[in-house]
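For this depiction, one protein chain was excluded, whereas all remaining protein chains were kept in their positions.
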Amino acid sequence: MNSFGVKFRFTTFGESHGKAIGCIVDGVPAGLKIDEEFIQSELDKRRPGQNSLTTARKEADRVEILSGVFEGVSTGTPIAMVIFNRDQKSRDYSNIKDIFRPSHADFTYWHKYGIRDYRGGGRSSARETASRVAAGAIAKLILREFNIEIESAIIEIGGAEVDNVDFEYAKESIIRCGDREKEQELIKIIESAKAKHDSVGGAILVRAKGVPIGLGEPVYYKLDSKIADALMSINGAKAVEIGAGIESARLKGSQNNDQISKNGFLTNNSGGILGGISNGDEITAKVWFKPTPSIFQEQQSIDFTAMRFNLTCKDATTHVCIRGSTVC
Amino acid sequence: MNSFGVKFRFTTFGESHGKAIGCIVDGVPAGLKIDEEFIQSELDKRRPGQNSLTTARKEADRVEILSGVFEGVSTGTPIAMVIFNRDQKSRDYSNIKDIFRPSHADFTYWHKYGIRDYRGGGRSSARETASRVAAGAIAKLILREFNIEIESAIIEIGGAEVDNVDFEYAKESIIRCGDREKEQELIKIIESAKAKHDSVGGAILVRAKGVPIGLGEPVYYKLDSKIADALMSINGAKAVEIGAGIESARLKGSQNNDQISKNGFLTNNSGGILGGISNGDEITAKVWFKPTPSIFQEQQSIDFTAMRFNLTCKDATTHVCIRGSTVC
Amino acid sequence: MNSFGVKFRFTTFGESHGKAIGCIVDGVPAGLKIDEEFIQSELDKRRPGQNSLTTARKEADRVEILSGVFEGVSTGTPIAMVIFNRDQKSRDYSNIKDIFRPSHADFTYWHKYGIRDYRGGGRSSARETASRVAAGAIAKLILREFNIEIESAIIEIGGAEVDNVDFEYAKESIIRCGDREKEQELIKIIESAKAKHDSVGGAILVRAKGVPIGLGEPVYYKLDSKIADALMSINGAKAVEIGAGIESARLKGSQNNDQISKNGFLTNNSGGILGGISNGDEITAKVWFKPTPSIFQEQQSIDFTAMRFNLTCKDATTHVCIRGSTVC
Partner (left out) sequence: MNSFGVKFRFTTFGESHGKAIGCIVDGVPAGLKIDEEFIQSELDKRRPGQNSLTTARKEADRVEILSGVFEGVSTGTPIAMVIFNRDQKSRDYSNIKDIFRPSHADFTYWHKYGIRDYRGGGRSSARETASRVAAGAIAKLILREFNIEIESAIIEIGGAEVDNVDFEYAKESIIRCGDREKEQELIKIIESAKAKHDSVGGAILVRAKGVPIGLGEPVYYKLDSKIADALMSINGAKAVEIGAGIESARLKGSQNNDQISKNGFLTNNSGGILGGISNGDEITAKVWFKPTPSIFQEQQSIDFTAMRFNLTCKDATTHVCIRGSTVC
């Protein structure tokens, strides 16, 4: 169950502290120019440690293409990509190695698999998202041929919303914030939480431009349900909205309906999707992330032998959750 | 793409004004008592026209099992169920038959398939959900064997929230409202919208009790991402939250983390899912529906020949969106 | 696991002595003229009881389309078809009702599902193939648009091979035999076996004309491996050959290679498939069926309570295995 998609389908592998992570991308048409620098630049955007605010770990991820590309062009065969983990040594987790960290996946992984990799998050680590960023970069190269562009921006941190969303600005923002005016406020919220050994959550707005009418298959492969599926599979995601989302549910039908003129839709509350099928307008979705559970504070927990209770657990480092556009 | 699920997999068929709708349910273990009355009662709960508030159409849906059951017990072979459409005559849609109704799927279906079934919503009609209610009833019979129970309640209508959620009360509430105190207020909101030929949206809280630890497969078949996939595929759904959802994103990590005692989790902000895997606590999710777009008001639209613009469109009847627990 | 195919995908249901059998066909493009008479005529070709040689049971199968077709044209939504079992009464199986019939699926079904439908073959009955004939008829209607034609003929019965294969003649042959000269000989073999309360097996040659170059996906969705998958899933199939099949394995490379001229391939030992992809030549495959195990002779068996052994088992009727082109 480590694959996503049907025609374009990728399968990922790798743990945070194993030898390597990576993916196989199946269904890439032959003849596509594979721009390796672009793939690398997408990974660089994801990389933690780009600023003083986020996770300290420096992951100098270098992606290597192992197959499916010949003389710079896709051959129609599966494209395998691998990122070797430069630093496989784990932090000193000895203080927490047999305690479940509150709201961490270590609790469920241990119960499901009966195995504990004390080196770190393993497969549940946000590091897995590097593989999907690599696969997503290939997807973007295909979409580019159809003039479809996907952009994203941070729109809320720790309860503070932006006023405007400028996707261009988000690309240069240190925290991928879509609002130049609000950026400093959001940064302060992060710094303040960090100073208190705490973490904050937030939200990202994603927009796809140039999507033709007709994508999405009723009724169990709707475009919106597959977007929800994809976004909710990202580590820490707790909510997904399409178009106006929850706001739509609070409007009257007469207010929410996107009326149509000869020049197109007058509004886009539907987020570019009607009946599960793209309507030619911009696709918009929001995804909401919980604060990273790894905090350096005392918390009540139990150990995995279930023999000691009411332990307190302090995580080894402080994280905040703003690693760019597609990952938490 | 009319199938959902892997081990338990159902495939639905049927249009709102065709001969019949129904489904094939694959993966039901042999030896399960198939309680036909229960399946019928689930469909009865879904049925519009149960009160003066919702769609007028009376659909006396009778489900018929065609296969997979022998002497009241499942045989391990696929269970086909069919519901014949008693009244295949469509309303008089002549006034709108060549105009796209704002925020309706007729726009995208026409562009994707090039065919217009002027009789009604066809496959995009909420009537399709009757098939999944039938399949869901079989699923509930399986889950019952494991003492897993799924309940739901209306928690918001037209922007008015309930204060408390009583799943037991919701079962008898005329609008499946989970709050006896608030019920009349919500009903008034619906009646008021209806009087103005308008419609309202709302939200439903779903809860699964008794789910064991370990369900869900990382990383692309997470329990939460599949719940999001399923809920977002329901007609009119615009947002899905898991556990505390958006509220989680506004809490600090120290507030949001579900600490653990020997008696279990102290809170359940995670909605019973960690790392995509059930943690043994109650699974909770919210799904938000837009107001039904079918309103009897003048709205701007175009016709599907794209030759007449700026038409106004009044839908033939007034709908509001509260058809029970699983459908819009 | 009652579905076949990816883009064009059908799911079947129904037991031999239940209420109905049928299927849902997903992935049919919109705008296709659905010729119901053609579908019915395909089913009529499959029907047992057309002559004195085959199974006596008369199944006047009438297919009914429940969805996916509007005014004679496909709408892009799933096409459900149902065939009600006119005569649900089973034969008198009392003499064998608790004995496993040698080489019948009742042995494995009972062990896998723990349930015995004493009325007949249930899901393992060749009657299930009626559903795939109906789905196949829709497939043929699609292929017809691309001038792709699929034909078949009996080429061997009870060890006696035909000399020539005339697909046109097979259509009118009482036993779908592709060789007018040999037909009587094959019929005599069947009659002789029948007189001795025995059964015979045989082989069918299938040919697809007009298939363009390029169908089939390496390396686990090869055209030949999916043909093998499909043909081997038919009741009683024991071998599948592609092109020259086993004969190829006995030739030298220099003899077996299909050399190429400007007019095309000089031979077609490959059966129109190279590297799992169609090469533009005719696709040919052979499928071999065992004799039906239902014979009215004494055979050693055990009962399913596993308490009586060395019973003898006589099946209630005599069958031979020549039910037309796609089924056993």
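For clarity, chains are labelled A, B and C in written order, and residue numbers in each chain start from 1.
Methods note: a contact is a pair of C-beta atoms (placed from the backbone, for glycine too) under 8 Å apart; a residue touches a chain by one contact, two chains touch by 3 or more.
Quick caveat, the model's predicted, so the values are computed rather than measured.
Across C:Ile24, C:Ile187, C:Ala230 or C:Ile283, the residue that sits in touch with the chain not pictured is C:Ala230.
Residues 1-3, 9, 11-15, 18-22, 24, 26-27, 30-31, 64-68, 70, 73, 75-80, 82, 112-115, 117, 122-123 of chain A touch the missing chain (whole complex, contact as defined above). Considering the complete assembly, chain C touches the hidden chain via residues 1-4, 12, 100, 102-109, 111-112, 123-124, 128, 156, 158-159, 193, 198-203, 213-214, 216-222, 224-233, 235, 237-246, 248-254, 256-262, 266, 269-271, 273-280, 288-295, 297, 299-302, 309-310.
Methods note: only the chains that are shown with their structure count from here on.
Ranked by separation of Cα centres from chain B, the top chain is C.
Averaged Cα coordinates give chain A a centre that lies 27 Å from the centre of chain B.
Inter-chain spacing, taken between the CA centroids of chain B and chain C, is 40 Å. In whole angstrom, the spacing between the mean C-alpha positions of chain A and chain C is 48.
Multi-chain contact residues, meaning those touching two or more other chains, occur in chain B at positions 1-3, 12, 112, 123.
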